[in-house]
Every structure is written in C-alpha cells, then in structure tokens.
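For reference, the structure I am asking about is given below.
A protein chain is absent from this complex, but the other protein chains hold their places.
For subunit A:
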Amino acid sequence: MSTLLQSLVNALNLGGLYALYALGMAMVFGILRLVNFAHSSLIMAGGYTLVFTAGLPLIVRLVLTVAVCVALALVLELVAFRGVRAAAPETMLVTSFAVSMLLASLAESLFGALPRSTDVDPVFRESWTFGQVYLPKINVVTVIVVAVLIGGLGLFLTRTPAGLRMRAAAEDFSTARLLGVAADRVISLAFAISGVLAAAAAVLLLGANGSVTPTFGVNAVLFGLIAAVVGGLSSLRGAVVGGFVLGGASQVLQEVLPVALTPFRDALLFAAVFCLLVVRPGGLIRSGQGVRV
C-alpha cells in the first residue's frame, strides 16, 4: 500500500512534467501546425533566469522567470516564425531547429558549457517520510502546479472569449480569420501561453535537478513531443493524456523491470510508443472532430 502510493506520486510527477512539456508544444502546434523545437530554448532561458536571480526572494525569481520565458516566446514568434508562417510545415520545423541550436550556442558562449547550479528553494530538496513512504516535496509540488496549470488553461479556453477564439483558430484558422479573429494576436497568445508553461517546466526541472546547461530542456521537449504524438498532436487533451500515459508507463517499467534491464527503460518505452503508433497512427485521442479542447 505504502509503496503503491509512492509509485503513484512518482508516476503523477513524471506524467505531469511530460504533460507540461507536451502542452507547451501542442499549444503552438494546434494553431500554427509548427512543431516548435525551440520550446527547449524557452525552458533553458527560464533555467538561466533562475540561476542569475539567485538570492532574490522566490516570488520575484518566479515572476522574472515567467516574464523572460513569455518575452522570449513572443520575440521568437515575431522574429523567427512570423516570416515563415505561410511556408510549408517542413520550413517551420527546420526554422525551429535552427532557433533552438542558435540559442543553445548563444547560451554556451555567454554562460559556458558547464552546468550552472542554483537552489530554486531549499524546500524542494526535502521529503516527507511516513513510515516506509518517502515523498520528495518537489514531486508533490510538481503534481499540484501541473494540475493548477492544466485546470487554469482549460478554464481559459472554455470560459473566455479569447479562449473561444483560440479553439476556433485551432480548428480552422482561415475561417476564424474570416469572422474577425486576428491571426497575429491569437498566435502571439499561443506563444505566450507556451512561454508560461515553459517557465513552469524550468522551475520544476531545476527544482529537481539543481543545475542548468545550454541543452537544458532538449530532453524535455523530446519527451513532450513524444507524449503529444502519443496523445494525438493537435489536441490539447491528447497532450495531457499522452503525458500521463507516458509517465505512468515509464514508472510501471521502472517498477517491474529487473534491475539489469532498468538502463533500457526509455528504449523499451519508445519501442512501446512505436508499436502504439503502428496500431493508432493518429495517437490515443483522435484529432479529428470534437476532441480538441
């Protein structure tokens, strides 16, 4: 019972993180059909912001991190993606690769290739222990933060006029524009939201790892993309479901695999993803009519 609870929290923690990465990418993909690898740059920028604001009160650091991630997301949209918006999806994909590599190189020349460490908050290194159950506080915080963000995003999309315009644009961009939905604004908003999600990812990742490198966020974005594809890339609900399925599966593998095989956990996980996509190429949640949130 106690280990079950511990595994459950771990699975939720991992799944929540994957869902967070997947949502950040699905947000932009839903509107622009752009697989935004530069999402990793946003997470990295958030990580370095936390490093360079060490010593300031936590709330100030969090606000600055969100501000930097959102500002960078908006600048990237304006500078890198607006010009290729009408281009083929491959062009946008390559652009996003280029942006992500450019910013990683920039970070390396500015801050060095070595990890830079910081403590987001000492609390994040503590754990609760109940008898046999060992719960890192960061895992609980992650689950709560992800739940609040997903719930907030869901409310925004379903209860506000701006959210309605985003859902319309995600389903049929040109018809939404015909009705007066401003393309630039809705795309900027999607990038801004992905910036907020990237900032949360940066805080939670750094809270757990303690250090940031120029490639910080690259793995996260890979897992996020896989989670989003598992769920069905153009649906936000799919991104969340995909994230938790991937996290849950990863945790199950961790528990049941013999010790000798645990290094191959991710390889087995991706093999399972591969099989899933052979059976259901559209992902778990069909991205056709009626499933987009």
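Please note the rule applied: a residue touches a chain if its C-beta (ideal position, glycine included) is under 8 Å from a C-beta of that chain, and two chains touch if they have at least 3 such contacts; residues count from 1.
In this text, contacts and distances are computed from a predicted model.
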Checklist outcome for this item: Expected UniProt protein name for the omitted chain (select from "ABC transporter ATP-binding protein", "NADH-quinone oxidoreductase subunit K", "Acetyl-CoA acetyltransferase" or "PDGLE domain-containing protein") would be "ABC transporter ATP-binding protein"
Item to check | From A:183, A:208, A:222 or A:276, residue that would touch the chain that is not displayed | outcome: A:183
Checklist entry - With respect to the chain omitted from the figure, which of A:84, A:101, A:133 or A:164 is a touching residue? => result A:164
Item to check | Hidden partner chain, residues of subunit A it touches | outcome: 161, 164-165, 167-168, 171-172, 174-183, 289-292
